[in-house]
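The structure appears right after this line, and notes come after that.
All protein chains but one are shown in place.
This part shows chain A:
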(Lines give C-alpha, C1' and ligand atoms only; values in the text may rest on other atoms or scores of the structure.)
Protein backbone atom coordinates (compact mmCIF):
# COMPACT_ATOMS: atom_id res chain seq x y z
CA UNK A 1 0.00 0.00 0.00
CA UNK A 2 1.05 3.52 -0.73
CA UNK A 3 2.65 4.89 2.46
CA UNK A 4 0.80 8.21 2.18
CA UNK A 5 -2.68 6.70 1.93
CA UNK A 6 -1.61 4.37 4.69
CA UNK A 7 -0.75 7.17 7.06
CA UNK A 8 -3.92 9.09 6.06
CA UNK A 9 -5.89 6.02 6.94
CA UNK A 10 -4.12 5.71 10.25
CA UNK A 11 -4.95 9.32 11.07
CA UNK A 12 -8.57 8.72 10.11
CA UNK A 13 -8.83 5.67 12.31
CA UNK A 14 -7.24 7.65 15.12
CA UNK A 15 -9.79 10.41 14.65
CA UNK A 16 -12.60 7.89 14.70
CA UNK A 17 -11.38 6.41 17.98
CA UNK A 18 -11.28 9.86 19.57
CA UNK A 19 -14.76 10.72 18.28
CA UNK A 20 -16.22 7.46 19.57
CA UNK A 21 -14.52 7.96 22.93
CA UNK A 22 -16.14 11.38 23.22
CA UNK A 23 -19.54 10.06 22.19
CA UNK A 24 -19.30 7.26 24.73
CA UNK A 25 -18.27 9.67 27.50
CA UNK A 26 -21.13 11.97 26.59
CA UNK A 27 -23.61 9.13 26.59
CA UNK A 28 -22.42 7.92 30.00
CA UNK A 29 -22.64 11.43 31.39
CA UNK A 30 -26.18 11.91 30.11
CA UNK A 31 -27.45 8.45 30.83
CA UNK A 32 -26.00 7.67 34.28
CA UNK A 33 -28.75 9.49 36.24
CA UNK A 34 -31.34 7.60 34.21
CA UNK A 35 -29.59 4.37 35.06
CA UNK A 36 -29.73 5.18 38.75
CA UNK A 37 -33.44 6.05 38.55
CA UNK A 38 -34.32 2.90 36.67
CA UNK A 39 -32.26 0.66 38.94
CA UNK A 40 -33.82 2.16 42.07
CA UNK A 41 -37.32 1.91 40.59
CA UNK A 42 -37.04 -1.78 39.74
CA UNK A 43 -34.48 -2.84 42.35
CA UNK A 44 -35.41 -4.33 45.73
CA UNK A 45 -33.11 -4.47 48.75
CA UNK A 46 -30.69 -1.91 47.42
CA UNK A 47 -29.01 -0.77 50.62
CA UNK A 48 -25.64 0.46 51.71
CA UNK A 49 -22.76 0.70 49.28
CA UNK A 50 -23.84 -2.13 46.97
CA UNK A 51 -23.41 -1.56 43.26
CA UNK A 52 -26.59 -3.40 42.33
CA UNK A 53 -29.75 -4.38 44.23
CA UNK A 54 -30.36 -7.85 45.66
CA UNK A 55 -33.34 -8.60 43.49
CA UNK A 56 -35.58 -7.00 40.88
CA UNK A 57 -39.34 -6.44 40.76
CA UNK A 58 -42.17 -3.99 40.35
CA UNK A 59 -42.96 -3.62 44.02
CA UNK A 60 -42.30 0.13 44.03
CA UNK A 61 -44.74 0.61 41.18
CA UNK A 62 -47.40 -1.25 43.15
CA UNK A 63 -46.62 0.91 46.13
CA UNK A 64 -46.83 4.00 44.00
CA UNK A 65 -50.31 3.06 42.88
CA UNK A 66 -51.40 2.14 46.40
CA UNK A 67 -49.95 5.10 48.23
CA UNK A 68 -50.88 7.76 45.72
CA UNK A 69 -53.71 8.36 43.30
CA UNK A 70 -51.33 7.79 40.41
CA UNK A 71 -53.98 7.45 37.70
CA UNK A 72 -55.48 10.77 38.69
CA UNK A 73 -52.04 12.35 38.95
CA UNK A 74 -51.07 11.12 35.47
CA UNK A 75 -54.37 12.39 34.11
CA UNK A 76 -53.72 15.76 35.75
CA UNK A 77 -50.33 15.95 34.09
CA UNK A 78 -51.75 15.16 30.66
CA UNK A 79 -54.71 17.51 31.00
CA UNK A 80 -52.49 20.34 32.17
CA UNK A 81 -49.97 19.69 29.37
CA UNK A 82 -52.76 19.67 26.79
CA UNK A 83 -54.23 22.90 28.15
CA UNK A 84 -50.77 24.45 28.17
CA UNK A 85 -50.29 23.50 24.52
CA UNK A 86 -53.61 25.07 23.54
CA UNK A 87 -53.02 28.27 25.52
CA UNK A 88 -49.41 28.62 24.34
CA UNK A 89 -50.34 28.18 20.68
CA UNK A 90 -53.36 30.48 20.92
CA UNK A 91 -51.25 33.27 22.34
CA UNK A 92 -47.85 32.40 20.89
CA UNK A 93 -48.75 31.81 17.24
CA UNK A 94 -50.42 35.19 16.53
CA UNK A 95 -47.61 36.95 18.40
CA UNK A 96 -45.05 35.01 16.39
CA UNK A 97 -46.89 35.94 13.18
CA UNK A 98 -46.71 39.61 14.09
CA UNK A 99 -43.00 39.32 14.82
CA UNK A 100 -42.06 37.05 11.94
CA UNK A 101 -44.21 38.35 9.10
CA UNK A 102 -45.12 41.94 9.83
CA UNK A 103 -42.51 44.61 9.83
CA UNK A 104 -42.68 45.60 13.49
CA UNK A 105 -40.61 48.54 14.57
CA UNK A 106 -39.98 47.44 18.14
CA UNK A 107 -39.34 43.82 17.19
CA UNK A 108 -36.21 43.38 19.30
CA UNK A 109 -37.82 45.08 22.27
CA UNK A 110 -40.84 42.83 21.97
CA UNK A 111 -38.69 39.70 21.88
CA UNK A 112 -36.78 40.89 24.95
CA UNK A 113 -40.09 41.53 26.71
CA UNK A 114 -41.35 38.08 25.83
CA UNK A 115 -38.19 36.51 27.21
CA UNK A 116 -38.28 38.58 30.40
CA UNK A 117 -40.01 35.90 32.54
CA UNK A 118 -37.08 33.62 31.76
CA UNK A 119 -34.49 36.10 32.94
CA UNK A 120 -35.42 36.12 36.59
CA UNK A 121 -35.10 33.07 38.83
CA UNK A 122 -38.08 30.84 38.28
CA UNK A 123 -38.85 30.67 41.98
CA UNK A 124 -39.21 34.44 42.26
CA UNK A 125 -41.40 34.46 39.20
CA UNK A 126 -43.47 31.58 40.55
CA UNK A 127 -44.07 33.44 43.82
CA UNK A 128 -45.49 36.38 41.92
CA UNK A 129 -47.65 34.08 39.83
CA UNK A 130 -48.97 32.32 42.93
CA UNK A 131 -49.89 35.64 44.52
CA UNK A 132 -51.91 36.69 41.50
CA UNK A 133 -53.53 33.27 41.21
CA UNK A 134 -54.65 33.34 44.85
CA UNK A 135 -56.24 36.68 44.16
CA UNK A 136 -57.95 35.33 41.02
CA UNK A 137 -58.93 32.07 42.71
CA UNK A 138 -57.04 30.03 40.10
CA UNK A 139 -55.13 27.90 42.57
CA UNK A 140 -56.06 24.20 42.50
CA UNK A 141 -57.52 24.35 38.99
CA UNK A 142 -56.08 22.68 35.90
CA UNK A 143 -56.47 25.91 34.02
CA UNK A 144 -54.50 27.76 36.68
CA UNK A 145 -51.52 25.40 36.54
CA UNK A 146 -51.67 25.41 32.74
CA UNK A 147 -51.72 29.20 32.69
CA UNK A 148 -48.69 29.27 34.97
CA UNK A 149 -46.89 26.82 32.69
CA UNK A 150 -47.84 28.88 29.67
CA UNK A 151 -45.97 31.87 31.00
CA UNK A 152 -42.73 29.99 30.48
CA UNK A 153 -43.66 28.06 27.34
CA UNK A 154 -45.10 30.98 25.35
CA UNK A 155 -41.70 32.66 24.89
CA UNK A 156 -40.36 29.49 23.32
CA UNK A 157 -43.41 29.10 21.10
CA UNK A 158 -42.97 32.70 19.97
CA UNK A 159 -39.28 32.17 19.24
CA UNK A 160 -39.75 28.89 17.35
CA UNK A 161 -42.81 30.05 15.42
CA UNK A 162 -41.56 33.52 14.51
CA UNK A 163 -38.43 31.96 13.02
CA UNK A 164 -40.65 29.47 11.17
CA UNK A 165 -42.96 32.19 9.83
CA UNK A 166 -40.05 34.40 8.87
CA UNK A 167 -38.67 31.61 6.72
CA UNK A 168 -41.96 31.14 4.84
CA UNK A 169 -41.78 32.50 1.36
CA UNK A 170 -44.23 35.37 1.04
CA UNK A 171 -44.56 34.85 -2.72
CA UNK A 172 -46.00 31.38 -2.16
CA UNK A 173 -48.63 32.75 0.20
CA UNK A 174 -49.37 35.59 -2.24
CA UNK A 175 -49.80 32.95 -4.93
CA UNK A 176 -52.55 31.44 -2.81
CA UNK A 177 -54.27 34.81 -2.72
CA UNK A 178 -54.09 35.23 -6.47
CA UNK A 179 -55.57 31.73 -6.80
CA UNK A 180 -58.59 32.95 -4.88
CA UNK A 181 -57.88 31.99 -1.27
CA UNK A 182 -58.89 34.54 1.37
CA UNK A 183 -56.63 35.09 4.38
CA UNK A 184 -58.27 32.35 6.42
CA UNK A 185 -57.92 29.82 3.59
CA UNK A 186 -54.34 30.89 3.01
CA UNK A 187 -53.63 30.34 6.68
CA UNK A 188 -55.40 26.98 6.79
CA UNK A 189 -54.19 25.49 3.52
CA UNK A 190 -50.78 27.10 3.11
CA UNK A 191 -49.30 28.68 6.23
CA UNK A 192 -50.13 25.89 8.67
CA UNK A 193 -48.99 22.95 6.52
CA UNK A 194 -45.87 24.80 5.46
CA UNK A 195 -45.10 25.60 9.12
CA UNK A 196 -45.76 22.06 10.32
CA UNK A 197 -42.19 21.22 11.34
CA UNK A 198 -42.08 24.36 13.50
CA UNK A 199 -45.51 23.76 14.98
CA UNK A 200 -44.57 20.19 15.79
CA UNK A 201 -41.35 21.28 17.43
CA UNK A 202 -43.23 23.88 19.48
CA UNK A 203 -45.92 21.41 20.57
CA UNK A 204 -43.36 18.84 21.63
CA UNK A 205 -41.38 21.44 23.48
CA UNK A 206 -44.43 22.77 25.32
CA UNK A 207 -45.58 19.28 26.19
CA UNK A 208 -42.26 18.18 27.61
CA UNK A 209 -41.81 21.44 29.52
CA UNK A 210 -45.28 21.34 31.05
CA UNK A 211 -45.09 17.63 31.79
CA UNK A 212 -41.86 18.07 33.72
CA UNK A 213 -42.39 21.54 35.16
CA UNK A 214 -41.85 21.65 38.91
CA UNK A 215 -41.37 25.11 40.39
CA UNK A 216 -44.45 26.74 38.90
CA UNK A 217 -46.61 23.68 39.60
CA UNK A 218 -45.36 23.71 43.18
CA UNK A 219 -46.57 27.25 43.68
CA UNK A 220 -49.96 26.81 42.02
CA UNK A 221 -51.07 23.24 42.61
CA UNK A 222 -53.77 22.05 44.95
CA UNK A 223 -55.07 18.65 46.06
CA UNK A 224 -56.98 18.29 42.81
CA UNK A 225 -54.11 19.20 40.52
CA UNK A 226 -51.12 17.23 41.75
CA UNK A 227 -48.87 16.47 38.76
CA UNK A 228 -46.32 13.71 38.33
CA UNK A 229 -43.29 15.85 39.26
CA UNK A 230 -45.13 17.16 42.33
CA UNK A 231 -46.05 13.61 43.34
CA UNK A 232 -42.44 12.57 42.91
CA UNK A 233 -41.41 15.37 45.20
CA UNK A 234 -44.08 14.54 47.76
CA UNK A 235 -43.02 10.90 47.78
CA UNK A 236 -39.43 11.85 48.40
CA UNK A 237 -40.63 14.10 51.20
CA UNK A 238 -42.50 11.17 52.70
CA UNK A 239 -39.27 9.20 52.64
CA UNK A 240 -40.11 6.84 49.77
CA UNK A 241 -37.17 7.38 47.47
CA UNK A 242 -37.89 4.19 45.49
CA UNK A 243 -41.52 5.12 44.93
CA UNK A 244 -40.36 8.50 43.69
CA UNK A 245 -38.08 6.70 41.23
CA UNK A 246 -40.96 4.55 40.03
CA UNK A 247 -43.03 7.67 39.41
CA UNK A 248 -40.10 9.22 37.55
CA UNK A 249 -39.96 6.22 35.28
CA UNK A 250 -43.65 6.72 34.48
CA UNK A 251 -42.85 10.38 33.88
CA UNK A 252 -40.18 9.29 31.42
CA UNK A 253 -42.44 7.27 29.17
CA UNK A 254 -44.18 10.10 27.27
CA UNK A 255 -40.88 11.93 26.93
CA UNK A 256 -39.28 8.88 25.33
CA UNK A 257 -42.25 8.38 23.01
CA UNK A 258 -42.05 12.02 21.99
CA UNK A 259 -38.33 11.74 21.40
CA UNK A 260 -39.15 8.96 18.96
CA UNK A 261 -41.57 11.26 17.14
CA UNK A 262 -38.97 14.02 17.01
CA UNK A 263 -36.35 11.75 15.54
CA UNK A 264 -38.85 10.48 12.98
CA UNK A 265 -40.58 13.68 11.95
CA UNK A 266 -38.08 16.48 12.28
CA UNK A 267 -35.72 15.63 9.51
CA UNK A 268 -33.58 18.48 8.23
CA UNK A 269 -35.27 18.30 4.82
CA UNK A 270 -38.65 18.84 6.49
CA UNK A 271 -37.39 21.87 8.36
CA UNK A 272 -36.05 23.51 5.23
CA UNK A 273 -39.50 24.04 3.79
CA UNK A 274 -40.44 21.10 1.66
CA UNK A 275 -42.93 19.41 3.94
CA UNK A 276 -43.88 16.12 2.45
CA UNK A 277 -46.76 14.01 3.65
CA UNK A 278 -47.23 15.50 7.10
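Methods note: a contact is a pair of C-beta atoms (placed from the backbone, for glycine too) under 8 Å apart; a residue touches a chain by one contact, two chains touch by 3 or more; residues count from 1.
We adopt the following convention: contacts and distances are computed from a predicted model.
Trainee: Considering the UniProt annotation of the chain absent from this complex, which name among "Isoquinoline 1-oxidoreductase alpha subunit", "Deferrochelatase", "Acetyl-CoA acetyltransferase" or "Carnitine transport ATP-binding protein OpuCA" applies?
Mentor: "Carnitine transport ATP-binding protein OpuCA"
Trainee: Which residue from A:37, A:138, A:190 or A:203 sits in contact with the chain not drawn here?
Mentor: In the full complex, the listed residue that touches the missing chain is A:190.
Trainee: Which candidate, A:28, A:58, A:86 or A:175, sits in contact with the chain we can't see?
Mentor: In the full complex, the listed residue that touches the missing chain is A:175.
Trainee: Hey, which chain A residues sit against the chain that's not shown?
Mentor: Residue positions of chain A that touch the missing chain: 169, 171-172, 174-182, 185, 189-190, 193-194, 196, 273-276, 278.
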